[in-house]
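Removed from the display is one protein chain of the complex; every other protein chain stays in position.
In order of appearance the chains are A, B and C, and numbering begins at 1 in each one.
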Amino acid sequence: MDTTSGTGRLNHCSPRRFYLQLLPVFVLLTWGIYAMIRVWALGLNQTHMNNVYGFALWIWADLAIIALGGGAFFTGLLRYILGKKELTAIINFAVLVGVICYGSAMLILALDVGQPLRFWFIYWHANVHSMLTEVAFCLTVYFVILNIEFLPVLLENPKLRRIPFLKHLGHNTHAIMGLFAGIGVFLSFFHQGSLGGMTGVLYGRPFAYREGVLIWPWTFFLYTWSAAAAGPCFTLLTMKLTELVSGRKLVPDRVVDLLARIAGWMILSYTVAKTIDTVYWAGTTTVAAGFSWTRFYSENALFHGYWILVLEIIVCGLVPGLILVSEKGRIKKGLLFLSVVLVVVGICINRWTLVMQTVAMPVLPFEKWSLYLPSWQEVATTLIPLCSGIILVALSYRYLVLFPEENQLN
Amino acid sequence: MSKQTMMKKREQEKRRKFGMLIDLDRCTGCGSCMVACMSENNIPFRKDETDKLTSINWIRVFKLSNHKPFPETEICFLPMPCMHCQGKETGHTPCVSVCPVTATDYDSSTGIVSQIYSRCFGCRYCMVACPYHSRSFNWSDAVWPEGMEKMLNPQVSPRMRGVVEKCSFCYHRYQEARDKAHFEGRRNIAEEAYQTACTESCPAGAITFGDLNNPGHRIHQMVQPDLENGGRPKQKNVFRLLERLGTNPAVYYSSTRTWVRNMGDNRLLQENRQHTAAGSNLQDRRA
Amino acid sequence: MFPGVFEWVWDIGHLVFMGIFWLVITVLISGLVVAISRSISAANRELLEYDDTQSEP
Partner (left out) sequence: MKLNRRGFISLGLGATAGLTLSPLPYKLLDDISIWTQNWPWVPVPRDGQVSFVNSVCTLCPGGCPITVRKVDERVISVSNRKETIDSASGVCPLGLSGPQLLYTPTRVMSPMLRSVNGFQPISWEKAISILVSRLETLREGGKPDKLAALAGSNLGTGPALMNRFLGAFGSSGFFHMPSADDAWEAVTWKLTGRGFVPGYDLERATTVLSFGCAIVEGWGSPLRSMHARSLWKETGTTLVQVEPRLSNTAAAADRWIACNPGAEADLALGMCRVLLERYPVCRDRLGAAVTNPDEFSSHLYHHYSLEQVAAMTGLTGSMIESLAVDFAASKHPLAICGKDEGRSPIASREVFATLMLNILVGRINRPGGLYCIERKSDSRLSANFLHAPEKVFAAAAETSEPSIELLLVAGANPCYSQSNPRKTVEAIRKIPFVVSFASHWNETAMNSNLVLPVHSHLEGTTDFPVYSGLKQPKLGLSKPVSKRLFNSRYMGDVLIETASRLGDAMAPFFPWGSYETYLKQSLGDRWQELNEKTVVDLPQPKIRSIPMMNTSAFHSLPTRLTGSRQEYPLTLIAKVSMRLNNNADASSPFMMKTVEESVLRKNRGFVDINPDTADEQNLSEADSVMLETPHGQATVSVHLDAGTAPGLLVMARGLGHGADDEYSGGKGTNVNELLGEMTDPLTGYNIAWGARAVLKKV
């Protein structure tokens, strides 16, 4: 029957049609899983990484995904800590996106290490001075929290509600969600930052190295900041896509507008900070290390040229920032979502350069730039998050209440 | 001076800091150091080793050129083991500070940066942190052809797939020498009692290895390390690679040729290039 | 991670880091325990009420 999905919504498509539409995604996912198994079975020689490219596509994907998953913690912050009630309309979805992003990130990390069975050494023999340790700890704990945050949404499903314990569990967890959200925000601040710290502390790599306060290089704060800016944008973007696919209005415009405005201010302020950081880095940090910053961009201009700076800071930072903070800009939905896309792209570029250009750039005067092209195994596995993301969103949308106000809106 | 500083000084004296000086005017690029290292440290070899980016080498020999046309061309060979950096402040070695599982560590009693293969879980963060590319990753399983496993050195454990490895200054030889000294009831380790495989094998005698903190050792005189400044060399013509980064390597180089010394420092190189460029411009104008 | 694990050190960075970590874990778990225990009791109460309603003729 129509109401099988049980979300009390009508005119759902038939399960058959639903899964048929998802079929191509499943096919792609299978390809990814095949590649994943190959990598685990045969080792990292399946990739095109090498002794120069110790970090490559996967680590970039990790950094990008986690930044984009930042929507969960930032929206959580606004909703539960700063009490922006209207965001209830999208918080469930934001959390779901967060769960997907962080889950994928951990999967990719499990692929990226040479000895996956020793993954737990990072907790067991933790070197607390390493940014990566901080990332690992926060990431795991925060992933648990995200799942807890998602629990009520899951338990909203009527079929599950029939079990009293689960019904109450959903209610009770929701009651103390503020606590979880709080911890989540706290942890996110740190691990988002630590991801920035990862490259920021590399004083052997002048391209990545940044000064900072205490143990934290400037990139630490920039990453948290940019994640807070890009996260909501990504949430909005995925929400928009869901709207397009489902052909229904899911979130009231005022909410979109609110979130977009906040994201706008974040990205704008971030861009300013990033610019200051870049100028200081170029003028002081790199000079002290014996480099002129122009070398980073001129010696291999095709792949790592000035165009990156322009694209990242102006096109994908300043421009969308200005659009999103202006009333007029947000009114035009097309423009709004264009700038949302730009922000997302911008953050991906930022993470890309900080990983790739850092390792591609020779530090020794007599070494050469080395370029890298991912192997199909790397690409396929990197598509897993995308596919699993689509599938999870689709399923959740079909069987759960992701958008409380959906029914009023339609 | 105060008691504390005296204590400090005594500490300093007790501490060893092993280092290496490579005379680039003597090095002939023969490759003995590489082969000796491979056979001493059970470094695996594959059927095709021409892709140097995936090849495991604890010491690599670079070929530097002054980039002048024939016949003004000059070349110089530069062997590069792990630099065993002391780090910005002692122990804050680029790779050591980032390893999440403490699989690599700076031993401040020897100045040697260790690598624990059974601890490393292969995240390669250390490789990204090392500006010298001194670290190699085991991308594949090491396979010794039938019979060749007989030549493996029992003092060094072969590595498994998926871990990072690097030069250890033949740490097992240090242990051997230390145990021998201990057994004979001696404190000090004689200079010749602990020499790395590459040092020993160099036919040109280009490598000098010893304790930088020990005035009795040749390397101490040849380098004259400024211990207050992370061991910066006071000796003329002696230099370290990427001195400005503050990694404070324990491997020093010496050359009487200026263009070679410039090769260790990006800024000097750049300035030098600019000068020559300016010079050539002038000539152009004259022409 | 745990005192006693090889190479556990009592330096300040270690204490701060691990301290915060365990604090977070404690808060998290206690939060969950509260939620779960409440739910269990609530569920039981409900069941009993349910029984009563059933037992009436």
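Convention: contacts are C-beta pairs under 8 Å (C-beta built on N, C-alpha and C of every residue); 3 or more make two chains touch, one makes a residue touch a chain.
Predicted model, so just to flag it, every value in this text is computed and none were measured.
Remark: the omitted chain is touched by one listed residue; of A:Phe121, A:Phe189, A:Phe234 or A:Phe403 this is A:Phe121.
For chain B, the residues touching the absent chain in the complete assembly are 25-26, 28-32, 34-36, 38-40, 42, 45, 47-50, 52, 55, 57, 61, 63, 65, 67-71, 73-77, 117-118, 141-154, 157-161, 191-192, 195, 197, 200-206, 218.
Following the convention adopted for this analysis, only the chains that are shown with their structure count from here on.
Inter-chain centre distance (chain B to chain C, centres taken as mean C-alpha positions): 51 Å. In chain A, 124-126, 129, 133 are the positions where the chain touches two or more neighbouring chains simultaneously. Contact with two or more other chains is made by residues 7 of chain C. Across the interface of their complex, chain C is touched by residues 123-126, 128-129, 133-134, 137, 141, 144-145, 148, 164-169, 171-173, 175-176, 179-180, 183, 186-187 of chain A. Of all residues in chain A, only 43-45, 49-55, 112-116, 118-119, 121-122, 124-127, 129-133, 136, 198, 201-206, 288-292, 295, 358-359, 363-367, 370 touch chain B in the complex they form. Residues of chain C that touch chain A in their complex: 1, 5-7, 13-14, 17-18, 21, 24-25, 27-28, 31-32, 34-36, 38-40, 42-43, 46-47.
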